[in-house]
Structure formats: C-alpha cells, structure tokens
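These notes concern the structure reproduced below.
Not every chain of the complex is shown here; the ones you see sit where they belong.
Chain lettering (A, B and C) follows the sequence in which the chains are written, and residue indices restart at 1 in each chain.
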C-alpha cells in the first residue's frame, strides 16, 4: 500500500497554516492529501475525477464566491455518501442549517487527531453501508 | 394533557390528501398539528411564534417559490436542533446534498407509523441533549 | 400474546393525571403497565422481582426522599442494560449530569407516541445487544 494507493482526501483551504496542519495530519495517518486553494478549484477537481477522491475536508470561509457549504453540496451531488468534514473558525452555529447530513464540523483550534478520527469514522461508515 | 398541551408540529403540505393523512397520524399519536399550505406561510408562522412549534414535517415539492429544503433551513436558523421530517414523492436522491443534518426523509408511499416514529425519535433526541 | 404475556413496564409517578396518560399509552401499545406511586415503592418492587420488569418510566420529581434519578440508578444496578425513560416538568437541564447512560428524557408536555417510541427503542436495542 504505497502512498499513491491510499485513499485520497481533498482539502479545500486557502490559509497556508491550516493547510499545512491538515495536510500533515492526513498524510501521517496514511491518507493521500490533495489540496485545492479555492472552492472553484475544488468543484472542478471533484467533477473532473469522479472516482479519485474519497472524502472532503473543507474550510467554510474561502476567498472566492463558492464557500465550503457549497463545495460539500457539489460533492454530495456527485457521490451521495461522500464523507464531509467542515473546518470553522467560528462557533459552528450555521452547521445545523447549512451543513449536509452525516457530516462533521470541527471548530478551530482542533487537535489533528480530531480531524483524523472524523474523516476515518465517516469513511468507515461509508464502506460499510455501500 | 389536553390537546392544546401537546407538542405542536408544523405540517407544510399543499396536497390535500397527504395533508389529511399526516394530520390524522400526528393527531392520533397525541401531537397537535398545525398546517401551512405553502412554504411562505410556514416561514411566517415559524418566525412569528418562535417557541410554539416543536417540530416540522414538510413536503419537498411546494407550489410557491420556497420549497421544503428551504423551509427546513429557516426552521434550523431559528432553532438549531429543530426536528425535521421531509416527505418526498421521488427517490430522495437530493437528501444527501440538500437536507439538513439529523433529519429524516420519508418517500411516498409511507405508513403513518413511519412518520410518527420519525418525528418522535427526533423529538426525544432533542429533549435529551438540550 | 395476552396482556399478562406482554413486557411489563414499571411506571413511577405520583401525579394521577400523568399516571393515567402514561398507563393508557403503554397499555394501548401492547405493554403491561405496573404503577408505583413513590420512589421507595419502585425500589422495593424492582428488588423483589428482579426478572419481572423490562423497563422503567419514572417522573424525576417524586414526593418521597427517593427521586427519579435515584430510582433509575437502582434499576441499573440490578440490570445494567435496563431501559430508562425520565419524565420531567422542567427543561431537562439536569439530565446530562444526573441521568444514566443510554436513557431518554421526555419533557412535559409530551405526546403519548414519544413515550411509546422511547421505551420501544430502548427495549429493542437491549434485546439486540444482550
């Protein structure tokens, strides 16, 4: 199981510091991490490679016109059971109205283990019920 | 526990037949049922009586400009843990991308017991964790 | 399956009105309902008939020295997976610190279907994992 054989998780993050933390946490956990610096690029990648990505970690606040809530909706239109983890600087108050079902929201600051546990739990549930 | 002391569930439905079935099922189960025939009226009722309604049962397809997905988002903005049950004529394929977290979707035809179990489960979880 | 063959649920309630509602809801749902008007009597019944009762529905506020939180702890000492449903007039704010694990709290006013769904869910989980 070389790295290119690991499940690939798409990270959507325009803050270099958080991007590095998320990338390192997922890579150490044995995932392959792909990075999109904007929501627009994330949607392009998801639509262009429908079977490449196995999960999504997206910041809610992104610089372009497409925020993290919208990226997640696009991902779920492609794969209805796509694992989704949101990262939020704020309190997460919008998650109950804007999040997709069966997703997890992490508030900053979070421990890397929270992220790894979140994406792993969602992936495990996904494989089990498909 | 007279009827006016029961939890009030808001039903958003413009099909008279389904409206009657949902109303009867909830009333027999001991709920008080309030009916809004359009998404616009539902939003007005939810915003005007923030503590009156304890749960939402909404059809996804509604005649006005506001569909069931949007009614649910409004309800969750007012109460983050508001119980939400969607009713859909179709396969429910949009639920993973358009539904709110911790909601339940019923496809027609459904048994009245499915509706009663769905709203009761969501209400019970809500009371337990608030 | 005559009534004496149905699972017996112990109701602990000193308010006659609530007692009647709970009794009727459980009986109509096919349970056998036994009533204890105080926490002390409930504890005596549970200890004297360790295999008779299959679940507990208890008000939190009781007139004697033993409240509903304590009745539930006694029940769980006898049977670690005993289904427990609390009934509370207040907001349920004490449940996270005083409730037992895997229990459900209903706030008044509640619909009878909430009670029936709550005890049935807990019983079903119990039989499934024992």
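The rule we apply is simple: a residue touches a chain if its C-beta (ideal position, glycine included) is under 8 Å from a C-beta of that chain, and two chains touch if they have at least 3 such contacts.
Just so we're clear, the structure is a prediction, and the values are computed from it rather than from any experiment.
Asker: Every chain here is the same sequence and 3 are shown, so how many copies does the full assembly contain in this file?
Answerer: Spelled out: 3 chains shown, and the full complex contains 6 copies.
Note that in this section only the chains that are shown with their structure count from here on.
Asker: Among line, ring, star, complete and other, which one matches the pattern of chain touches?
Answerer: Topology of touching chains reads as a line.
Asker: So the centre of each chain is just the mean of its C-alpha atoms; given that, what is the distance between chain B and chain C in Å?
Answerer: Roughly 28 Å separates the two chain centres.
Asker: Whole-Å distance, chain A centre to chain C centre, using C-alpha means?
Answerer: About 42 Å separates the centre of chain A from that of chain C.
Asker: Can you list the residues on chain B that touch chain A in the complex?
Answerer: The contact residues of chain B facing chain A are 72-74, 76-77, 80-82, 93, 95-103.
Asker: Which part of chain C faces chain B closely enough to touch in the complex?
Answerer: Touch residues, chain C against chain B: 17-18, 21, 25, 91-92, 95-96, 103-114, 116-118, 121.
Asker: Under the stated contact criterion, what part of chain B meets chain C in this complex?
Answerer: Result: residues 1, 5-7, 29-31, 116-117, 120-121, 123-124, 127-130 of chain B touch chain C.
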